[in-house]
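So, chain A:
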Amino acid sequence: MSMIEAILLILGGVTALIGTIGCFKFKDFLSRTHAVSVVDTFSTLLIILSLIIHNGFTLLSVKLFLILIFLYITGSTAIHVLTQAFLKYSKKEIIK
Partner candidate 1 sequence: MKHHTVLRIVTKLIIPLILLFGLYIQFHGDYSAGGGFQAGVIIASGFILYNIIFGLEVGFSILSINMTKNLMAIGVLLYIAVGFMGIIQGLNFLEYNSLLSSSKEGQLLGIFLVELGVGLTVSNVMILIFYSFNNMGEKL
Partner candidate 2 sequence: MLYVLNMTLFLIGLFIIVRESNLIKKVIGLNIFQSSVFIFYILISKVEGGVPPIISADQSIYSNPLPHVLILTAIVVSIATTSLALALIIRIKDKYGTIEEDDIDLG
């Protein structure tokens, strides 16, 4: 394992940890989702980039790249839907 891969992997782990701490620290729902979504996007990019460099230019790297695209599409959509649901139902108190 080369130096670059290790640095990328550690950076990815640290950013994911920061996002999780933010999810627990913030008081407001919207700032919590903001912390999680922004940091999540960056940490997945770093971790998968490190794995792609580790594997070189093979079929496995292409699969990892497809996983990255899929995670970007579904993750951002999930956060969007959560926020929409919060804006719609926050006054009605659906979950007590």
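The rule is short, and it goes like this: a contact is a pair of C-beta atoms (placed from the backbone, for glycine too) under 8 Å apart; a residue touches a chain by one contact, two chains touch by 3 or more; residues count from 1.
Selection rule: all candidates are chains of the complex that A comes from, given by their letters.
All values derive from a computational prediction rather than experimental measurement.
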Candidate number, among 1 or 2, whose chain touches chain A in this complex: 1
Residue ranges of chain A in contact with candidate 1 within the complex: 70, 73-74, 77, 80-81, 84
